[in-house]
Structures are given as structure tokens and as C-alpha cells.
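For this depiction, one protein chain was excluded, whereas all remaining protein chains were kept in their positions.
Read from first to last, the chains carry the letters A and B; within each, the first residue is number 1.
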Amino acid sequence: MKYSAMLVAAGVLSAGTAFAQQGPIKIGVLYPLTGGGAVYGVPAMAGHQLAIEELNAKGGILGRKIESIERDDKLNPAAASSTMKELITKDKVDIVLGGLASSVGLAMSEVSKQEKVVYISTIPKSIQITTDKLHKYVFRTSANTDQEGDTMAMLAGKNKLSKICHLELDYAYGNDLEVGILKALPKYAPDAKVVLTLKPKLGATDFNPFIPQVMAAGCDGVLSGLWGPHFVSWVKQAAPLGFFSKIKWISGGEIGSHEIAGELKAEYPDNVISNTYELWYHGNDPSHKEFQAKLAKKLNTQETPQWAVLGYIGVMYAAAAMEKAKSTDPDKVAEALEGLSIGTPVGKLTIDAKTHQANIGQFWGPMVKKPDRAYRMMEPAEYIQPK
Amino acid sequence: MTLTMFTLNAFYGLALAMNMFIIASGLNLIFGVLRVINFAHGMFYMFGAYITFTVAKTWGAPFFVGVLAAAAALGLIAFVVERLLLRHLYDKEHLMQLLFTFALVLLMSDAAKMIWGTDQYSVGYPPGMGGAVNLGFVMLPQYQLFLCVVGPLIAVAMWFVVDRTRWGRVVRAATQDREMLAALGVNVPMVYAAVFTIGSALAGVGGALAAPRIALVPGMDATIINECFIIVIIGGLGNMWGSFLGALAFGFVVQFGTVLAPNWQDVLPYLLMLAVLIVRPWGLLGRPEAGH
Partner (left out) sequence: MPSYRQLIASAIVVLLLALLPLAGSRYAIDLTTEVLIYALFALSLNVLIGFTGNISFGHAAYFAIGGYACAILLTTYGWPLALALPAAVVLAGLVAAVVGYFCVRLTQIYFAMLTLAFAMLVWGVAFKWKEVTGGDDGFTGIKMPAMISHHIGYFYFTLITVAAGIAALWVICHSAFGLTLVAIRENSVRAGFIGVDTRHMRWAAFTVAGTFGGLAGALFGMYHRGMYIENAFWTESANVLIMVLLGGIYSFIGPIIGAAVLHLLQTFTNQYTPYWPTVLGLILLVIVMVLPDGLIGLARRVRGRGGRP
């Protein structure tokens, strides 16, 4: 971060010289670094920085060094909109990456449309970004709610759920995921019935109004979009009542990640099947292992967070598109991104030319106890990629 | 709603109320005596939870040592802040205190990030409190039963201190007329410092006691501060039993409201406050301020 601040200062000092024309390629990035979104934004930024460091060590993009200009989006769409404009008009970035909240992703997409600068949405999942509000300059390298919902419906069928309780957070992601699940459910589990739908509010810490209702509904499985702290609070409050001994919990929202398993340890409940973008203990292919090792070194921990890979993939896509376009011109980069395939730590990805959506998959599987570990692991972890 | 569900929800509403009362009682005390709108109270609550995590989980001390540590640490922080900075603001433009506590929120949020990072944490239940009591027709979580005992205990303790001791009389007098109190030879600044310290320590205890039930994450301070203000206001400013009543109203309205009208859960506390203030402009047990 200091490094990039120095580069910004250097850029200001050297403005107006010939150096400016063949100066570095500038990549702007926004993640939430303060407040509630920092849990995910900070690791995503680490993955972003790792990718930049790696590319620069190899000589940058198109023979030019990369300068990463990193900002806090404050989890606020209007602030993100202002900051993104600033990156474009003041810092003259060539491309913008990042975002976390759906609303921030949509706000950034709006700026990208007005200013005709390519924006790669690396975490926001709202389906709107690549459907109703799709335009030439916006692309997504994270999963979307339709994909996640499709897999959850498939798992409901596979686990032969018949009476389903549906739990979603009452905001954009939760509502979109619900739509995605309901769309796919008849295909995979034609006999399953949703007997109860509940929507706790975003940021809820007290689930007492909901837990008894789910227990009384007599469902054999829950389809849930309760992510991160919401899931942890739910577990803390529901587990004393024996909730998880009776009910299968199939969940989106990446609660199968090590961040949560490692924190809850023995308190992590039985019967959870969920997803994660990345598994540090998975490492089944060389590029995955290599990424893992570098990230572990950067963060000084073996147990790396899953969000870093999303920040990493965003940068790698930006670099590949510029190389393919042999230019940083937004129109050419946008064209290059359409249909572009690259190798990533989680396998080969392709951005669909029409929907601008990458076919990024997620690891899905049950969270099981291991005799040699203090925390649960996903086993077997299956990498499910959209067709 | 069946009788079982009603009983369970009533119990949960009570548990929520008691948890909120513990946090709000400190805010009420500070608000009532110092007339300071302490935006940083939610931050104190978050620090209480994080300190409990460090003491009880990282260092492996018993949970209740963590609770005491949280109270002590927050009391100490508050005492230093009051003596060094806040006391200079009492005589200045009243609203500047609000700016001051806002600055405190910014500084403390970053301090928390530097100390604990941005990972999410959890604290285990104290031994013997992680299960449920089976009453046959209903299961009640042990830890929440415990909260239902602690809440009233704190209320009674505060009532005793404020209403039955000399020091309490001084504090009550300080809410009315501090010039007069100073003229009578009372060390008013120390009374203020003590009130700010105790009020903040209570926020720390509130955070510590909430910790086993929830995930500890950056931003957990954000909504709690509003909810505490709502409780204090609907009860009547500076009135301890008012806050107790306010917390009960809050707990039951939020619990049953969320069950019956889940679409309105986000604004339920505000609807409650709206209703109370329109019917009783000075809160349930409050009295009109002098001069109005």
C-alpha cells in the first residue's frame, strides 16, 4: 500500500514528461478495507497485490510495469462511484477491478458505462450485473447467484430432501439467490417442497426469532444463503437446541471455507454441505499449489483465506486481455475479454462472449471431522463449474 | 402461534431485552449525567467482545476472567479519554462533544483493525452453558437463561448504588445542577470521570456477555449504538428503570415483530420509538425537561 502511494507521488512528480506516455499500466481497484466488509475486502486485496507483484516480476504487461492504485470502497455505492471516477479522471487508470457488495458492483458498472472504462467485477454476485444492467465494458469473474442456486438445488436433489426450509438474508444477494434456487429446484428435486421461507436481515446477530420456526416446520433440510458471521451466529444460537442433528444444512455463501471452519473448530456443526472458492488444503494441481505457497508466504500463514483468489483472478484477466488486445484501449480490451480463456489456480476459465460471465466454479462438499486436525475439512471436495 | 412457540418467543424476547439492557444501561448513565451523546458506545461494546476473545480464547483464560478484563480495560480506556480529552469539552459548545465521540469511533475502529485484523472470531460458551434446559414442552438455551438472570442483577445493583448510597445521591444531583453541587464542595469532575468510566465498563461487559452468542467481526458496533439510543430514549432519558422497561419493550417488539411481520424487521425498533415518542414525548418513565 505504501508502495503504491509512493508510486502515485512519483507519478504526480513526473507528470508532463515523456515518461507519462510509456509509463506504467495503471490498474485501479476498490475493495472494502474498513468496517463490515473488511473481512472479505482485505484478503481480496492481498490476492490482488500478489498478482500484481507476480506480473511485475515477469516484466509487467506489454513490457510495461503495472501500477496498482488501491482504494477503500467503504462498502458504500455512492462513495465507490466517486472514488472510481477519481481513479479514471485523476489517476487515469486503464481498467478498474473489485467491489464486494452487489450495490457497489452495480454502481461501479454504471460509472464504467458512462466513462467507457472496462470494469471487472471480481466478487459481487448480483445477477443483474450480467443480465439487465449488462453493457459493453462490464465483466464478471466471480460466480453469480444463478450458478450458486443451480448447484444448491442439485445438492437438494442429490440429498433427497423432501421438505425444505429456505433461509436467505433479506437483501440483494439473498433475494437473487432465492430466485436462482427456485428456478432450478423443479429440475433436480421435482418432489421437494419448500415449506417455509424466512429472511433474516443483513447484519443480523440475533436469530432467536427464526430458529424455533425452522425447528417447528419439520423440514429435513435447509437451503441457506447465510454467509460468514450470519452463519456463525446462527450456529452459536441454534446448536445448543440440537438443531444440526436433525437438519441437513445446504448452504451457499462460502461457509465451507477454512476461515469459518478454523474459527469455529469443534463448534462447527454436523450435516453442513457448502461451497468455497478456494481450499488451501486442496492443492491438487501444480498452479494451485504454487499460488497457495506464494499467498501463504505473503500473508505469513499456512491457512490462507479463500477471497484472495478472486482478487488474483481479476488481475490475471485484466493482464491477459491487454496482452491479447496488444493495447490498453478500453474498447479493444473489452473485445479481447469476450470469450477469453485463461489458466488460473482453480483451473481454466472462460468469459462468455455474450453474458460477460466467467465460468468460475466453486468447491462443494460436506464438512467432515478429521482425526488429525482440530477443524473440519471439506471432503470430498468437488469442483463444480457451470456448463 | 402455538403455546410452545409463544413461550419460547417470550423467553427469547426477554433474553434479548436483558442483553440490550446491559449495554444500554451504561449509555443511559453517561447520557443522563454528562449529557454527552456518546457515539463511541457501540465501539466500546465491540472492544469488550474482542478483548474477551483475546483473553478467553487466545490466552485460554476462563470466560468470566475475559468478562472482567473487558470491563476493566474499557473502564481504563474511558477514564483516560475522559481525563485527558473529554473533560475539556463540557464547558464548550455542547454539540462539539458529538464530533469528539465521532472522532473516537474512527480512531477506535482503526485501532481494532490494527490489533485484531479483519478476520472474524468466535468465543466459546462458558463451561456448562453451551446446552439447553429441557422443560418437556420447550427447550431453553442455558446461556440465555443466564443472561436473564444477569440483566435484572445489574439493574438492581445500579438501583441500589444510585438510589441508596451517598455517591448515588451525588450523581443524581449532578444531573440536575452541577454548579450548585460544586458550590457544596463536591468534586464534580471526579464524579463525571467515574460515571463515564462505569458507563463504558458496562458497555464492555455487554460486549463480553454477547460474545459467545455471535460472530465477532469489524462493523459489529454499527447497529448496536442506535438500538441502545432507542432503548434509552423510549424509557426516558437518564431513568434507569426506564431503560429497563425500554429494553423489555424493545426485546418483545423485536422478537414478536420479527416473527409476525418479518418484512418490517429492519425498521421495527424505529417504529417502536416513533410510537412511544408520539404518545409520550419524554419516554415511558421520563419527565419533561425544565424550561419546556
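We adopt the following convention: contacts are C-beta pairs under 8 Å (C-beta built on N, C-alpha and C of every residue); 3 or more make two chains touch, one makes a residue touch a chain.
The shown structure was predicted, so the numbers you read here are calculated from the model rather than taken from an experiment.
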The listed residue (B:Asn19, B:Ser109 or B:Ser243) that touches the chain absent from the view is B:Ser109
Which of A:Asn76, A:Ser251 or A:Thr344 touches the missing chain? It is A:Asn76
Touching the unshown chain, chain B contributes residues 31, 37, 39, 85, 88-89, 92-93, 95-96, 98-100, 102-107, 109-111, 113-114, 222, 226, 229-230, 233, 237, 263-264, 266-267, 270-271, 273-274, 277-278, 281-283, 289, 291-292
Touch rule applied to chain A and the missing chain gives residues 1, 5, 8, 33-34, 70-72, 74, 76-78, 81-83, 85-86, 89-90, 102-103, 106-107, 109-111, 114, 126, 128, 133, 171-172, 175
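Definition applied: only the chains that are shown with their structure count from here on.
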Taking each chain's centre as the mean of its CA atoms, chain A sits from chain B at a distance in Å of 35
The answer for chain B against chain A in the complex is residues 2, 4-5, 8-9, 12-13, 15-16, 109-110, 113, 117-122, 124-125, 130-132, 139, 141-144, 210, 212-215, 217-220, 222-223, 254-255, 258-259, 262-263, 265-266
Chain A contacts chain B in the complex at 34-39, 41-43, 170, 198-201, 203-206, 208-210, 212-213, 216, 228-230, 232-233, 236-237, 239-242, 259-260, 263-264, 267
